[in-house]
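Yeah, one chain of the complex is gone here, protein chain that is, but the others are all in their spots.
Chains here go by letter, A, B and C, matching the order in which they are written, and residues are numbered from 1 within each.
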């Protein structure tokens, strides 16, 4: 005896790969399929529609197949409402809870499809019934006893974004694998175009920055981009801020003068002295206001009122006042930044980029830059449809980017 | 005014991605399509069939689209014969010559489809008419004045292998990107199974080896695999052979004792002494027969009559007698090895692996092992349908592989 | 007018490089020297002694030179007492505070040399006068108002450990750069010997573990080493513990079955389900006691009472109960582990390895294993005199290590 259910696919399901994926899932997972209806888009502007009957030997297999099909955009032909169950206590979800993708998602409640707010991977979906029924994502540690959590597979519709075509604007430019053998300057030019376009449209650009950016001498150019309004927010760690300010106070980063390349003897202590001085001043804002700190990325953030999050980590010295040392609190601050960003630059930091990437919907534009191809690959694997990666040197990338963004536009552009 | 032509696709064209690829090519290259017929395979065992009319603004665009479609398995609905033109002189092809893929290919001559012998990338196709008409690939430097070379796009049929399903035996095991975060021992076990299976079926396993294999201490285990008949041929460079024999004569590889890890002072001269001694003996075979060399990979090749090719390169010391110093001659020797191999292990050498990979049809099983993820990615990008990559340490890979292959089977297995 | 001071060097100051370093520092920093006395050790067992007069143009330069000489083992010929100043408030050090190296260090208080407890990099030295005067390191955030903190350069004696000779036991084995072209199995054997030796002498082995260890299939073998008493403590993050337990509950790590290599569809949700189940059970210990978790590294830690620290980070899902989410608290827990360790294995994690490394004195034995050479280089650069690095695959390293450690000794060895 076998069990069966019908699913539907709609859209550019062939050239987006959706159809291929659906067939593969069913076969790989031990199911069978019959194509009941197939209306192919006869030309490139028409969408296609398919209805399949999926068959499996038992309910468990069928459920697994349907779950996987959902997540890839094949939805039940005649959907039920989503099943809801209360969270038994804080941070504990009901058995069989639905764990989200980062794609736009709807859940069916009382016969109506409700969009899930702030799509994010690996969350629960909490439904709040009422005048206006809402559905929102909740990370495990934000689930509260009594929250109505979606369970099972029914009544959930996932809409993975179709892959952009090569010719579709700035983000069609890099398809396929990660390689350092790409035309570097031309690629940076396209990233610059995308930043300018995002800014013109009133969008926000978030830069996620690692300390290597400072060590490699790119600090002044990033500061210019912040000042000119092309980078609207900074997500970083204590180390980034320390070395940024060290450069201001001592002319060094990790003890190396980034202009003359001199190793200041005693210079490896500069970062500790820097932290101590900022604590003495009462924090980063106070240090800027007192005139202790007079340049750099953090300085421009304070002076131009660009929000920043400094998340603590176990390798920090200090940390600087204002660093959020609790990982859960820091994640919440990062989540807020991520939800506001329309474009994210991930610049030479794996830890912070993963943290930000975890909170992003698959529709946000992402650019990952690192000299280690494995880092770029790992970041691109997280499922953004609009992510591009570049294996290059952050110390040359940022200066060239700043020149291409600011060159024609002047310093007072942006917002 | 537009121009149009019909093409056909047949097979598992949806789940193999062929259909998606065809649609993408046409749209990316500025063409249009109409789906004239589409018979979908209604279940996973049935194949599908599609006939499309491809339209473009001019002949040049249409030609380019059709060329690209060919190479991906979409063939003209009503094929003409292939066009042939004589090579004007040695090493010079006629204008517009057809440059091959590494997929199985047929050319239509006098109304009949002739399979092209030894499919290999980036070659010309030479047709020899006669009692039995033949078509064969020829690298540029092997083209001779008067050879009848296929030109243009007509009368050529390419059949790219469908991607294997996950469940289809040993080579379904690794799909997707290259990562070092895969289960290492289990992956090696599957490679071992594939070697044993290939050997049992009478197939030939070719190992392409870099000197790192010797430096990392894997020499003895590779020698055991050669002796036991699981590695049937060796493709390497002068350096590999020198360090293999250095280990025999001096107990070192590049001057390091691979067992005790002692740096033999003076040891960095051992490889020069080794070359000199082998030259004195009259070559590798003579050195083995004289009893000068008593162990190692080259020793086992000589004693067990396994063919090897040592290709010279510009970084060689020496080189050892028997090294083929001319690159074109060496390629020809490598090509012969590659055509005889049923499975190829690429072990820690980019140069030799690319050289061998260039000569392989897309249907040969390939395993690429390197500690540098960029090397593995580059090798896998060369278009084999049956290639798997592993980012691991050759110095632990080969010992574990040898144990898994030889463990149950004993030393006298293989052939 | 110039200023001058005398410094002394003692020990194997030539072959340990101390003399060379001292000369280089003085010349690089713009000073001059006169060798007043030089008694060379006439044979390899005799130590040497040198007294130099260091001259500079001004006090600032001389101070900088003397500071640098101190840190490299050249101490003032007639030392003064260390200068002490009270910390003005919590987390704020007095101006010119002395920032520590990770070498054994003494400070001179009331004419007597007091060893600084728990040497650690980038700390302040706090002196507690009294019946028994003590000196201890304090990280910035542990400095309290009124603490007497060492400032300036006087009265501080640093004793950098001499580099071990090649022949001196297990840790003489790897000198020089980081390379993947080392004999892998033999190197692992020497690491195994060092672990067995450390354990026999009653020392503690701390393993710092990243999640790649689980993904790459090395979990069972690390669990065996914990069970057998060769790994005494674990330092890791939430991700490591989650995937370790995921493997127990679902047979997967990040959704991949580490034995069969099957990608469990839906498997990418397993880690979320795992966290939820452990929260439901009330924590890791409870999950083991309830019989929910029955194998793995965390299981062996609980059952065999091996202490572990799980430090939170901003990329965590969950996290699991027991994860220390505050970075400063987590550092304190890590610091305690680090101080108790006699040997540290850093296994495929940069973040946690740096955190542990920050707390280690330069005399602790350290083994760094990673497939990324840049990670190994970065870890070795942190100044341990007894650190060895290995660029290899953690998924093959741990199994071979376990076999070499446990092979002859049996499962009940260790403590």
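By definition in this document, contacts are C-beta pairs under 8 Å (C-beta built on N, C-alpha and C of every residue); 3 or more make two chains touch, one makes a residue touch a chain.
Since we're looking at a predicted model, the values are computed, not measured.
Here the missing chain is touched by one residue of A:105, A:258 or A:362, and it is A:258.
When the whole complex is considered, the residue among B:245, B:275 or B:387 that touches the unshown chain is B:275. For chain B, the residues touching the chain absent from view are 25, 28-29, 64-65, 67-68, 88, 91-93, 97, 99, 122, 139-141, 265-266, 269, 271-273, 275-276, 279-280, 311-319, 325-328, 330-331, 334, 351-352, 354-355, 358, 372, 374. In the full complex, the hidden chain is touched by chain A at residues 166, 173-174, 180-188, 190, 212, 215-218, 253-254, 256, 258-263, 371, 391-397, 399-400.
By the touch criterion stated above, the residues of chain C touching the omitted chain are 14-17, 19-20, 23-24, 26-28, 32-35, 38, 40-44, 165-167, 177-180, 373-374, 377, 381.
Heads up, the rule we're going with is that only the chains that are shown with their structure count from here on.
In terms of their C-alpha centroids, the spacing between chain A and chain B amounts to 38 Å.
Chain A and chain C have centres, each the mean of its CA atoms, that are 33 Å apart. Multi-chain contact residues of chain C, defined as those touching 2 or more other chains: none present.
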